[in-house]
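Dropping a structure here in C-alpha cells format, bear with me for questions.
Note that one protein chain of the assembly has been removed; the remaining protein chains are unaltered in position.
Here the chain labels run A, B and C in written order, and each chain numbers its own residues starting at 1.
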Amino acid sequence: MAVMTYLQAISEGLRDEMRRDERVFILGEDVGQYGGAFKVTAGLQEEFGEWRVLDTPLSETAIVGAATGAALGGMRPVAEMQFADFVSCAWDHLTTVSAKQYYRMGTPIPMVVRLPCGGGFSGGPFHSQMYDGYFAHVPGLKVVLPATPEDAKGMMIEAIRDPNPVLFFEHKNLYRRIKGEVPEGNYSTPFGKARVAREGADITIIAWSAMVHTATDAAEQLAKEGIDVEVLDMRTISPLDFDAIATSVTKTSKCIVLYEDTRTGGFGAEISARIMEELFETLDGPVKRVATLDSPIPFSPVLEKVVLPQVEDVITAVRELSAY
Amino acid sequence: MAVMTYLQAISEGLRDEMRRDERVFILGEDVGQYGGAFKVTAGLQEEFGEWRVLDTPLSETAIVGAATGAALGGMRPVAEMQFADFVSCAWDHLTTVSAKQYYRMGTPIPMVVRLPCGGGFSGGPFHSQMYDGYFAHVPGLKVVLPATPEDAKGMMIEAIRDPNPVLFFEHKNLYRRIKGEVPEGNYSTPFGKARVAREGADITIIAWSAMVHTATDAAEQLAKEGIDVEVLDMRTISPLDFDAIATSVTKTSKCIVLYEDTRTGGFGAEISARIMEELFETLDGPVKRVATLDSPIPFSPVLEKVVLPQVEDVITAVRELSAY
Amino acid sequence: MATAASENPKTRLRDLGLDREDAVQMYRDMLVTRGIEERGHILFRQGKIPGSFYTGRGNEGAAVGVSFASKPQDHLGPLQRDMGVHIQRGLEPWRVFAQYMGRVGGPTKGRDGNVHIGDIKLGIVGMVSHLPAMLPVGVGLALSYKIKGERDRCAFAWSGDGASARGDFHEGVNMAAVRKLPVVFIMDNNQWAYSTPGNLGYNTEHPSDRAKGYGIENVVVDGTDALAVYEAVAAAREKAVNGGGPTIVECVTLRMEGHAVHDDASYVPKEDFETWAAKDPIERTRRFLLDSGMTEDEDEEIRSGVKRFLVEQLEKAEASPEPDPSTAATGVYASPEELDTPHH
Partner (left out) sequence: MATAASENPKTRLRDLGLDREDAVQMYRDMLVTRGIEERGHILFRQGKIPGSFYTGRGNEGAAVGVSFASKPQDHLGPLQRDMGVHIQRGLEPWRVFAQYMGRVGGPTKGRDGNVHIGDIKLGIVGMVSHLPAMLPVGVGLALSYKIKGERDRCAFAWSGDGASARGDFHEGVNMAAVRKLPVVFIMDNNQWAYSTPGNLGYNTEHPSDRAKGYGIENVVVDGTDALAVYEAVAAAREKAVNGGGPTIVECVTLRMEGHAVHDDASYVPKEDFETWAAKDPIERTRRFLLDSGMTEDEDEEIRSGVKRFLVEQLEKAEASPEPDPSTAATGVYASPEELDTPHH
C-alpha cells in the first residue's frame, strides 16, 4: 500500500472514479487549470479536459443547482465549494432542491459537494467553519467526514456512487498533516459504519473528522494516567451508526461527544440525546460534550485556540467524567 | 384587555412600535398595498406610506441584506419572509453578515425577520417547515417563537427594540385559531424567560410555538388519567432559559421535549443534551423527544399527520415515560 | 414584440413547419389544460383539494406553445402557470387531479401537492416552491448534454417576471451564457408577481431585457398566441442546440386570476382583465382553426370530447386511493438500484 496524505487520497479517489466512469465530472471555482484552492483537483483538467473539470463563474448557487440538474441528466457531478463556508451561498439549493427531490419526485440525485472545512490556522470567521450540524439536520442529505487518508479515498468513491446528494467534508487541517497507508485500486468505504480508532475500556470519545485525531492524541496522554479511552470515528453522521455507539457505550458506560461545530445545536447534541433515549440505563455518568464555543471563529491564534476544542479540553473533560 | 387573535396581536405590535419610533419600517414581498400573504401588515402602508412599508422585488437575499444595511444606517427594519421556508434563500446573509457583524465589527444590527412558519394545513414540503433548529445553532442570532397573542405582541415589540438580529417565528396555524387577551399599550416581553403554560407535578413537557398548544391539549387529556403534566413554553430558544427547565425538571424529574422541527438535529436535541449534562442526577427516566419525523413535510393530510407531532403522540410518550 | 411571419392561417402553419393536426393538438391541449384548472376550482370549493390552489389561466397558449417546440428527448422545468406543458408532454389529466387531491395516483403520490408536478419519464423535472430554483437545474441539464456530446437535446428553464429578480436567475443564466449551453429560458411575464406589478420588480422595459446583462438575446412574444410562442421557442431551441447559446423568450400575458385561489386580484385594474380576456389564447386558437378550415361541428366535437375525457379522468382520479400512512417518512433516500433504472 502506498503512503499518502489525506489530500492526495482525495485526489486519487476522484481520479480513479473519473477514469472508471465517464459520467463523473467536477465543477467549481478555479478547479481546472489552477487545480483548486487547495490543489485537490490539480492535474485533473489536463487528463479529463475542460468540460469534465469545469471552471465555473463565482456562483455557488449555480454550481450546486447545475450539479443537481446534471445528476438528473445522468451525470455524476462532484461540485467543489472553495471553502466549506461558502456553501451558505448554496444552502437554499441543497436543502430545497437536492435534498427533497427524491422524496417528492422519485428521481435520485447522485451528486457530491466537496467542502474543505474546519479551523485551526487563523482562517477567521469565514474560512474556518464546520457545517456538518446544519446539514445533518436536513432529511435527504448525507453528511460524511473522513478522518484518515484511507477513508478519504474510499469514502470519496462511495460518495460518487451514492444515489443521493452527499456532502463530503474534507478537513483542511488534515490535508497535508495526516499521512497514511491507502489501498491501491478502486475500493469504497461504506457509509453508516463507524470505525474504532482506538480501543479502550473506560470511556468512549465519539468524534469525526479532525476531532478524531484530537481524541486519539488526548487518549495517548490519558493512557499514561491509567485512563483507557476508546475513540470512535463516526466517519459519517448522516447516516449515523448508532449501533457502534451503543456497543462502545455499553462497554464503557461513560461517553464524551467531541465535535468541532458550534456547541449549541451541533450534531453532538443529537448524539447525546440519542444516548439519553436509548442507553440511559447503561450510563454511569452524564454524556459530556466538548465542542467549539458559541461564537464565530476568531482570527487571532490566541482567541481561536480558546474557541476551538483542544487536546487539553478533551483531557480535562475525560478526567472529570472519569472521576464522576 | 382586548381579546384578539395571534395574528392581530402581531399586527398591533408592529403598528404600535411604528407609531412610537419612526425608524421602524417594514420591507418584504407584497407587504404594502396587499398587506402581506397573511394580511399581517394590512393597513400599515396606508398609515405609514410607501417607504415605511416597502414592497420589494422577489429577492429574499436583498431583503435581508438591505435590512442589515438599513440597521447599520440607524433604522429598525422588520423584514418579512412570505413563508419561513423562503428564508433558505437568505440563509447566507443572515448567518454570514447579520449574525457575525457585531462580533467582528462591534456594530449592532437591530433587525427583525418575520417568519410565518409551521405545518398542519397541507402546505407541503415548502410551506410547512420550522426553521428554528437551524438558526438557534448560529451564534449571533436570536430565535423567538411566541405561542400566545399576548406574547406575540410583546415579543414583537421586544424584537424590534433588541439590538441584535431577531428571527421572529409566527406559527401560521396559530394566526387565526388562537385568541386571547392582549394588554393595551406598548409593553414588551423579555427574551430568555420561559413561561409555565400549565403547572403540573409529574412530568415536564418543554415546548414552544404551536407545540405549546399540542402539549396543553395532551395535558388536559392526561389529567383525566391522573397524570399531572407541567407545560413549559420556552418562548425563545436563543436565548434559552435553562433555569426554568432546571426548576421544572428538578420538580418533576421526568421530561419530554416536544418540537415541530425535524427530529434529528432539531433544537430539542440540544435541550436534551443540556439536561443530560446539568440535570443528570435529578432524572428518574430518560428525556424523550417527540418531534417531526426525519422527512420532508408531505402534502397529503393523511401523510402529514404521521410526520408532524400530534396530541396522541405526546400522550403516548407521556404514558410511556410515566410508566418508566 | 415578434409577430408571426404570415397572417394567412395555412401559410402560417406551413411556414412554421406544422400541419393542421398540430394546431388542433395544441388547441386540444389548451382545452384540457383549462378544463383541468376549472375543475380544480370546483374540487377546491368542494373541499376535495387540501392546501392552496394555483392556476395558469391566460397562459395556456404560452405553455402549450413552448412545450410543442420541445423534443421528446428534452427536459423542461415549468412553473406554477404552466400546466399546459405537462399536458402537452403527455401527462394524463387524472394524475393531475390525483395530485391536487393528494392521492397516490398523482406524480408525487401525495407527497407534494398542486402544481408541484414532475415526471422525469416525460422530461419534466418537478418544480419546487422556491422561485426560480429550477432555472439553475435546467442549466445543469443543459450542461449534461454538452458534456455527453448530445447534439440535439435542449433544456427549457422557466422564470416568472417577478422571480427573475432572484439570484438563482442571475447565476443560472450567466453560467449558461458564459458556456453557451443548450438551454432556452422561458419567461412567463404575466405582469404581476403576486400583488407586485412589474415596475416594482424590474427597471427595464421588458423583464427579459435582463438578457442584455448576459450578452444573450431576448425575444418578446405575445403569450396569447400559441403559434407565435412556438415559433420563437423553436428558433431559440435551434440556436441553442447549434452552439449559439441561450435565449430568453418572454411570453407576455396577463394572469387572469388571483395569485392563488384565496386572492381576488382586486389590485389588478378591471380594464386590464377585459383587454386580455379579449385576447384569450384558447379563443384565439379556435378562431385561427376556424379560419383555416375547421368547422363549427368539428370544434364542438373537440370541445365535447375534451369534456367527456375530463369527466372520465376525474372519476379515475377520485378512485385513486389515499397514500398509505405508513409510508409517510419512507423514501427519503434513494437506494443504489434506483440509479440503474433507465432514466428519461
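Please note the rule applied: a residue touches a chain if its C-beta (ideal position, glycine included) is under 8 Å from a C-beta of that chain, and two chains touch if they have at least 3 such contacts.
Just so you know, these numbers come straight off a predicted model, no measurement behind them.
The chain omitted from view is touched by exactly one of C:Thr11, C:Gln73, C:Thr204 or C:Thr330, namely C:Thr204. Checked against the full complex, the candidates C:Ile216, C:Leu254 or C:Leu310 give a single residue touching the omitted chain, namely C:Ile216.
Contact with the chain not shown here comes from a single listed residue; of A:Ala218, A:Val307 or A:Leu321, that residue is A:Val307.
Residue-level contact of subunit A with the missing chain is found at 29-30, 33-34, 37, 55-62, 82-83, 85-86, 88-89, 121-127, 293-296, 298-307. Mapped onto subunit B, contacts with the missing chain fall at residues 25, 27, 51-52, 54, 56-57, 59-62, 64-75, 77, 92-93, 96-97, 100-110, 139-140, 142, 161-164.
If you put the missing chain back, the residues of subunit C touching it would be 165-171, 174-175, 177-178, 199-205, 209-216, 245.
Here, only the chains that are shown with their structure count from here on.
Of all the chains, the one whose CA centre sits at the greatest distance from that of subunit C is A.
Distance between chain centres (mean CA atoms), subunit A to subunit C: 41 Å.
The set of subunit B residues that touch two or more partner chains comprises 85, 88-89, 125-126, 294-296.
Touching of two or more other chains is recorded for residues 108, 111-112, 116, 128-130, 167, 332 of subunit C.
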